[in-house]
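As you look at this complex, bear in mind that one protein chain is not there, while each of the others sits in place.
So, chain A:
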Amino acid sequence: MTTIGVLALQGAFREHIRSVEASGAKGILVKRIEQLDEIDGLIIPGGESTTIRRLIDKYNFLEPIRQFGKQGKPIFGTCAGLILLASEIDGSYDVHLGLMDIRVRRNAFGRQRESFEADLDIKGVADQYNAVFIRAPYIEGVGKEASVLATYKGNIVAAQQDNFLACSFHPELTDDHRITEHFVKMVEEAKKSLAS
């Protein structure tokens, strides 16, 4: 069975597990580096990106996660997870994993009172998808390796680059599992091609 880990340092990790299991894969909480060996794909959940980064540093997760991604294993970042995947943040702010060629702005829609939900079309994944944005970032631009999957009012809110998937909203907060299902498919395919 395909096993998907959810980085469980801080944030909405339990909801992602629920969504992974509803999409037909096995979900495990990842709190230690060794656990990366037990999983086929990784989800970096929403939470506070600064907090998650502190804990990633504290437990030396940064390099092992980078290696995990560079081996071709899929990683899906939502909200804070998207910020962690980006190669450029707010122009100059310290970059975290830098695995995706995307330029990100944090809290791009404003503070909590500006947080919102809206319906989006996600290219090749889901139409009329109810997306929940919470103090969300957006992608200001993507490099030529990355493709845009969804925009909201002209701003990029979902993108994919090879084995990396990122969105600025929270698929785990609704019962619509289409994006997670898309990621599970990515993981199954990567698993097959890595095994061959």
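Rule of thumb we're sticking to: a residue touches a chain if its C-beta (ideal position, glycine included) is under 8 Å from a C-beta of that chain, and two chains touch if they have at least 3 such contacts; residues count from 1.
The rule is short, and it goes like this: contacts and distances are computed from a predicted model.
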Item to check | Protein name, per the UniProt record, of whichever chain is missing from view ("ABC transporter permease", "Pyridoxal 5'-phosphate synthase subunit PdxS", "CoA transferase subunit A" or "NADH-quinone oxidoreductase subunit M") | outcome: "Pyridoxal 5'-phosphate synthase subunit PdxS"
Checklist outcome for this item: Touch assignment to the omitted chain, from A:E15, A:D40 or A:D101, lands on A:E15
Item to check | Candidate in contact with the missing chain, chosen from A:K31, A:R66, A:K123 or A:K185 | outcome: A:K31
Checklist entry - In the full complex, which of A:E114, A:D127 or A:E189 touches the chain missing from this view? => result A:E114
Item to check | Touch residues of chain A, complete complex, unshown partner | outcome: 8-15, 31, 46-48, 50-51, 54-55, 58, 79-80, 106-107, 110-119, 132-135, 170, 173-174
